[in-house]
Structure formats: C-alpha cells, structure tokens
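With one protein chain held back, the other chains of the complex are shown just where they sit.
Order of writing sets the labels: A, B and C. Residues in every chain begin at 1.
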Amino acid sequence: MAPEGKDLRETNKNLDAVVQVLKEEQQRTGIKLLWGTACLFAHPRYVHGAATSCNADVFAYAAAQVKKALEVTHELNGEGYVFWGGREGYSTLLNTNLKREMDHLAAFLHMAVDYKKKLGFEGQFYIEPKPKEPTKHQYDSDAAACLNFLREYDLIDHLKLNLETNHATLAGHTMQHELEVAAAANALGSIDANTGDELLGWDTDQFPTSVYLTAQIMLTILKMGGFTTGGTNFDAKVRRESFEPIDLFYAHIGGMDAFARGLKIAAAIRKDGRLTEFVKKRYSSWDSGIGGKIEKGKAGFKELEAYMLKKGEVAANLSGRQEFLENLINEFI
Amino acid sequence: MAPEGKDLRETNKNLDAVVQVLKEEQQRTGIKLLWGTACLFAHPRYVHGAATSCNADVFAYAAAQVKKALEVTHELNGEGYVFWGGREGYSTLLNTNLKREMDHLAAFLHMAVDYKKKLGFEGQFYIEPKPKEPTKHQYDSDAAACLNFLREYDLIDHLKLNLETNHATLAGHTMQHELEVAAAANALGSIDANTGDELLGWDTDQFPTSVYLTAQIMLTILKMGGFTTGGTNFDAKVRRESFEPIDLFYAHIGGMDAFARGLKIAAAIRKDGRLTEFVKKRYSSWDSGIGGKIEKGKAGFKELEAYMLKKGEVAANLSGRQEFLENLINEFI
Amino acid sequence: MAPEGKDLRETNKNLDAVVQVLKEEQQRTGIKLLWGTACLFAHPRYVHGAATSCNADVFAYAAAQVKKALEVTHELNGEGYVFWGGREGYSTLLNTNLKREMDHLAAFLHMAVDYKKKLGFEGQFYIEPKPKEPTKHQYDSDAAACLNFLREYDLIDHLKLNLETNHATLAGHTMQHELEVAAAANALGSIDANTGDELLGWDTDQFPTSVYLTAQIMLTILKMGGFTTGGTNFDAKVRRESFEPIDLFYAHIGGMDAFARGLKIAAAIRKDGRLTEFVKKRYSSWDSGIGGKIEKGKAGFKELEAYMLKKGEVAANLSGRQEFLENLINEFI
Partner (left out) sequence: MAPEGKDLRETNKNLDAVVQVLKEEQQRTGIKLLWGTACLFAHPRYVHGAATSCNADVFAYAAAQVKKALEVTHELNGEGYVFWGGREGYSTLLNTNLKREMDHLAAFLHMAVDYKKKLGFEGQFYIEPKPKEPTKHQYDSDAAACLNFLREYDLIDHLKLNLETNHATLAGHTMQHELEVAAAANALGSIDANTGDELLGWDTDQFPTSVYLTAQIMLTILKMGGFTTGGTNFDAKVRRESFEPIDLFYAHIGGMDAFARGLKIAAAIRKDGRLTEFVKKRYSSWDSGIGGKIEKGKAGFKELEAYMLKKGEVAANLSGRQEFLENLINEFI
C-alpha cells in the first residue's frame, strides 16, 4: 500500500500516512476491512524466504513488518490477519535445512500470537496454503500440510485457513477437497475468490466465473453453517491482455455475480434436500447395528472378526450414483 | 498370497496353508519378512473403501482381515506391518461424508494398535501415502496429509511412513521432499523402491534406475542416521511389455544396483563434507547473535522491531548456489 | 462384439454370427451405425502395438482384422470407420525405431484407403487422437500430431479427426483448442462425448455434464456449419462404483442432456450475436489498409518497414476483454 522507504523507520512512516487516508475513507464509505496482511515476498531481502530465511536478520525484519501490519490492521478494525507464505519454502533441497526452517516459521507465528494478545487485537489469524510459485515448494502447500504444521507446533487453536481455488488446483486438489478438509478440522476461516486454469501450472489468479465451482464452494460453506469469521476476498487480477480500467469492472462484477449465483444454487440444492438425504442414507449402516457399535467404540478386531466369521460376507454394496448426483446438480445450474 | 475362499473362514484357512509353506521356506533360506500387509482394495467388496467404506460391514470384514494379517505377520516374525489405503478415499465428494470416513479410518487404526498389543507383536506400523488411483483422491495423499491425520487422531506415536517415489511424484512432490518431511517429523520408517514416470499421471510402479534419485534418497536416510526400522522393499512391476521371466531378474538386479550405487554416492558426498558444510554455514546467522536469541525463545516482535529499527536493513543475503551444488553432486555421479 | 476364436478364421466366423443379429436389430429398430472400428489393443498380440508393432506378423493380423471390420461396417451401412491407435506408440524410446514404426502406420492406413475403394465403402475414415495410456506415448497424441502425420504421408484427404475431451486434456489442451485446430484444417469429423478429470492423469472416460464444456463444443461445431460427417458418440463408462444397471441410464441421459443444453446455449449465443461481432471487430484492422494488403499478399518486409518507419509506432492495442466475454457466456448458462 505504501512505498518502501530508505530504512524500516521510513517505511513505517510511509505506511502511517497511507493508513490515515484509509481510515478516513473507511469512515466516509462505511467499508470495513476483512483482513490485513504484509508483503513478505516481493522485496529482494525475502529472496530466501521471510520467517524461513537462512538469514536471521530477514526473520527480524519480517517480524518488525508483521508487528506494524498487525498494529495497522487493528487500527483499521480489521476482522482478521492473513499469513501468506509467498516465499516460505525452498528452491532446492540441496541447500535447505527444512526442519530448522519450519521451526523458525513456528516461532514466528507464536510471536505473532503473543503480540496479538498484547495488542488486544481479536481478529482471526489465517494461513493461506499455496504449493509453489515463486518457489519450487512452499511449506504451506495445501490444507493438510498447513494443518499438520499447525498441530505439530501447537498453533492449531490460533490460525484458520484462507483457501484459494487456484492454490488448491496447483496442489492437485479440487477446491471442494480443500474446503472439506479444512471444514472437517474446524479450520475453514475464509476464502480467496481467485481461480486458475487447470491446464496451466502457474498462479493465473483469474476471476471465478464457473457457477459449478461457486456452487460447490457454497455447498460446503452452507453445510458448515456459514462463515463465523472471514468472507470472500478478491485478489484476482485481470489478464495482462485486459488492460483498460473498465476490465476491472467487468471482472469484479462477473466474479461477484458468479458467487451470488453459486450461493443461490447451493441454497436451492439444500432446500431440495435430495443430495443431503442421499449422503445421509448412504452411511445409514453406521447409524445402528455393527456400524453403530464401531462408532461408539464398542467393538474391536476380535468382535468384528467374530461378527464376520458368522456372517461370511458383507451386506451388498450399493452404487455410489456419481452420474445421478452430477445430473442432480445440473438441475440447479 | 492365498486365494479367497467362499467365506471369511475358508479364506483364512487358505491363508494358513500358505503361511505354513512360507514359514518352512523362511527356515530353509534364512530370508526374513520386512513387513506384512493385507489387500483391502482388489475385491469388489472394497469398491467404496475398506475402513472408510460407507458400508459398516465392509469395515468389519477389513478388520477381520487385518486381524488375521497381523497374526500371520507375527507368526512369520515380520518386522513391521504396512497399511496401504488403496481405496481409502473417494471418487466424488458429492456422495461422501469425508469427516465421518476419516473418523472411521482412525477408529480402525486404533483397533489395530490395540490388537497389536494384545498379540504381543512388536513390529513397527507403517502407513504408505498415495494421492490417487484407483480413486480420485485418497486420504493418505502425501506425507503431510498422513502426519496431519495421525496427529489429529492421536496415532502419531504408533505409525511411521513408508514412502514411495512414484506416490510422491503423483502428489506433486519430489521423493526427497517427502523423505525430508517425514524425517523432520521423526516418522520416516521405510521406503518402497518403486519409481514412476514424471510425465505420466498414473502409478507406473517402475524399477528405479536413476542414480540421482537413489543418491538423494540415501542422502536423507544417512542424514537421519539410517533406518532403525524398515528397509527398502520392491513392489515394482516389470512393464507389460517385459513379459519373460528373465525380465524379473534384470529389473530386480538393476533396481538393487541403483540403490547400491546411490548409497555409495551419498556416502562419498558425506565423506567429502562440502555439501554438509555449505548448508551448515548457510544457516550460521542462527547459531548466535539475533538468530541465536530467536532460536532460544529470547526475542519477540518488540525486540526484533527494535533491533531492526536500529539496523535499518538486513545483513546482505548470500546466493543460494543451486548451480554450484548441482555441479557438486555431479562430481559424485 | 464377438469372442476371439482359436484362430483368425474362427474369430471372423464368430463376428459374422453377431453381425447377423445386429443387422436384424438395425432393421427392427431403425437405429443406424455411426461408425465401425476394430479392437487392436486389448489382445496380448498387440502388446507392442498393431500397425506399429516391431513384429511384422502383428501388422498382418491387424490388417486382416481391419479388413474384416471394414466389410462388416459396410454391411451394416456404417457412416464411417474410426482408427483408434490404442497401442500405436511406445513404452520406452530405448527400444523403439520411431521413424520405421510411423512408416508402417502410414502403410497400414494407405492399405485401408485402398481396400475401402475396392469394397465400395463410402463412409468417412477417422483417426482419434490420444496422447498416452496404456502406452507412455502414442503417435496420434493430439490433433496437430495427427494432422502432421496425415500430411507427411499424403493421407490428409482420406481421414478426418474424431476428438474426445479427455484425450484433449490428457494432451494438455482444452477440447475447444483441439476442435479449433481440427476445424481450421477442415478435418473435424466427429466427436467422442467422453470427458475426463483435469486433475487426474489417466483416461477416466466420464460422461460429460458440464454445460460450459458442451456449449464450447457446440460453438465450434455450429461455427463450422455443423457436421457433414460423423456425430457424437458415447464410449464413456460409468464409474467403477456405479455398478447397477440404472446407472447406465442416469449416465447416458445426463450426458445427452448436457449436449442438448450445450447446443441450445451455443445457438442462443450465436443468435445474440455479440460474441461473433466482438471477434469480427477485433480483427477489423485486417479487413483493409495495411492489414488488407498483407492478407492479399501485396506487402513484404520492405513495404512493412517503410510503412512503420513512417508511422513510428503501432496503432493502439485494445483490451482482449477476456473477463467481459466470460461474463457474456455466463449470461447464457
């Protein structure tokens, strides 16, 4: 938002000046701040990462920068703060001490958690998974990698995930997969609206227009009861070939419309009830009988062997009905 | 190993007959059993998964089958047991309750841990990550996903990872990445020697012949002090076009030779010392000064900001020397 | 369609018996045959390919089989014949004489062209691109590779392309790209309705349900004036988990509905006219002036340099309006 100065002090001063304007604009328009963040990847000092740099000074600079960003976010009444590990990874494992770098990243986040308390900032912390680009491999490569990291370093109670479709597909997952994984861990905090091109291997940061995609996203969000934190942010870019100001309007309007349609479609599918009912029924063998016992922890290998020796073979499987369900979705598109 | 019978009882009987022969052959040849496993993916009953099937009966059958496999592995003095989640995933999220399926998988593994104790089997349990094929997505998709799952369900002390190159690349990672992730979590237990084709998207299960690959694998294994459990197993297949018995010999000899060369290369690189020294030196800013303070937990955002306000900008970054290091490796190939 | 016999003669006899029934069923129902083909990839004799086998006998067998298939197709009044090079490629280039194999493939197709004339069969010949699976690499890997082959061996007047979405995406192209490439060469002959999963690397052969996809397909087909040969065939499969007979109905009905909706959407977009008009206008600098001269062949490097030295810099570029156009499509979904 603000230009880098000749040193940290001047950079912070530049930022303060911009924040003043933002605050006035917030009051004038009533627009609120979804979340704040700091750019820890564009400046050459971050060439080897920020919190995971091999250079301890870089960690210190990043810490100072995030401290300032937290203060500014707090001042602007931001509802959250996103950690986007743009260079927290490696270009080659040959020169990398992966364990030491991850320890540093955890230390950094714990410092942020501590400082948040000191500051009295009550917004939600998010981490945004991204597998690669600009680096060969980033530590926050997907939802599972982030959750694993957060669990290992006792950070799981302090950060939720901010998921983006294009980062999901770059990691080889559907967006719906990432959403379901995060939601299952009670860690789905916010979404980044950008989408990508499944046939290209870099972060195309496109505006979403597929209503299949937005309907899937909304199905998961509605299923988990809606967001209690976060929301939907656009940091998508118009294509390099779309360089006129009006393109920004087409893009944002189109993206927002796609999400609005996705929400309506998902709500209609839920109101219809057939999809939810199908899934519920599909797992009904777990609601009672041997399945119920297993879920209640009342059966072990011995009991299950006895049960199956008596029965000989399993009760018939039913079709997964993928084609039927895909048709069902199409009724609402 | 043994044909399925008309029901579980007969299947178990068939297995007992084969195990008797295996035991005699073990005594005759002195060959030991690295690990046992059960096939919970080929039979149509496992079409929707085994421990993660929507059909509770299938879970029960799988439990009985693993119980028997554990007993047999114990009887044959197996040094471990591998869980390979061949169908523990989904074909479409439309019909899937991901959270409930993962809860079931965890329950299954806890039952296995319990039964292992009852049995007195002291071998190591392993889980083998694989992202997809035959399903669209498997829960054990990569090392991080497995570790996340094991941590979430308090299984992290009971299972280590058995890693395969082809499964790593199908998940979009290098084998070295997966090894380093597992080793950093103290969870690298064993490796599956199969490799794949980085330009193909299915599990080609090829024999490894690249000495770059085997040297990288051995570098990580030597760095962690060698295996204390597990080893290197081949379940690679000769190509469909390599259908003569002699092809099996070419393949196994070539694969084993590649690992032997990889071990020699890795040992030579470590003896040479330049690689280890380079990495050590690269992180030297963390051994003392501000880096040392951070690692000891003696600095927070406030101290780091003060440090950097005073300093203004970071100490110069050094080149990552990727090209130099790649050349260095080539000296040993 | 018919089981293999103990030798070619018996296999042909088996086929004759089945063809008799098919003929009667055609007369009874009025259903016509879109195209015929022969399976030159499933039997172990084709392990190294059919027309591109290193074993000349295999070429001879394949020739006999295609001869019979052409006769049968002719007898059933088939409107075309598809060559699907299921194994016409290689597993490793180490053992492969690529040039010799491609020469053989061309010889094979020329024999087919000759025999078609002898037979008086006037249906269209098609070749179906597919990049890989089961082999590592197939010669007919995409539309451009097929066209290049057909041009090199003087077959371009005798075969058109039969395109499939999943084969397009396995080759790294969108289906629309493949359609446009084929149509630009006047070689788009027919389409295979199967679609795939862009995140999986094997031929999933799914039924199409995305109306974005089917609308794109129909836009190209309508733009070229509709098919004069061929049509839309399904050789999609229900998923392994969709094993009940009713799944076949859900799948075919859903796929056909998706194409019907795609056709309606494409027709509406064309009737609306904005998309066509946008593209026409975008290239309007080529309709007259310097562009017109270039297209008429009336300018060379010298004239163009003189023109530009005088002008100094190009007339302003206009935005490509990708986001606007994506929104426009969404108006019709």
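The rule is simple: contacts are C-beta pairs under 8 Å (C-beta built on N, C-alpha and C of every residue); 3 or more make two chains touch, one makes a residue touch a chain.
All of these numbers come straight from a predicted model, not from anything done at the bench.
Visitor: Check each of C:K23, C:H74, C:H137 or C:K237 against the chain that is not shown and name the one that touches it.
Guide: Final answer for the missing-chain contact: C:H137.
Visitor: Where the complex has a chain not shown, which of C:R28, C:K99 or C:K271 is the residue touching it?
Guide: Per the contact definition at the top, the residue touching the missing chain is C:K99.
Visitor: Where the complex has a chain not shown, which of C:E133, C:E164 or C:E180 is the residue touching it?
Guide: Touching the chain that is not displayed is residue C:E180.
Visitor: One chain is left out of this view; which of C:E25, C:E122 or C:E152 touches it in the full complex?
Guide: Of the candidates C:E25, C:E122 or C:E152, C:E152 is in touch with the missing chain.
Visitor: Which parts of chain B are in contact with the chain that was left out?
Guide: 169, 172-174, 198-199, 207, 209-212, 238-239, 241-244, 246-247, 250-251, 253-254, 257-258, 261, 317-324, 326-327, 329-330, 333
Visitor: Considering the whole complex, not just the chains shown, which residues of chain A touch the missing one?
Guide: 47-48, 91-92, 132-134, 136, 170, 197, 199-202, 239-241, 243
Visitor: Suppose we count only contacts with the excluded chain; which residues of chain C make the list?
Guide: The list for chain C reads 6-9, 44-45, 47-48, 53-61, 63-64, 66-68, 91-100, 102-104, 107, 111-112, 114-115, 131, 137, 141-142, 144-145, 147-149, 151-152, 171-174, 176-177, 180-181, 183-185, 275, 278-279, 282-283, 285-286, 289-291, 294-295, 297, 299-302, 304-305, 307-309, 311-315, 317-318, 320-322, 325-326, 329.
In this section, only the chains that are shown with their structure count from here on.
Visitor: If you average the CA atoms of chain A and of chain C, how many Å lie between those two points?
Guide: 39
Visitor: Suppose each chain is reduced to the average of its Cα coordinates; what separation in Å results between chain A and chain B?
Guide: Spacing between the chain centres: roughly 27 Å.
Visitor: Which chain B residues touch at least two other chains?
Guide: 47-48, 91-92
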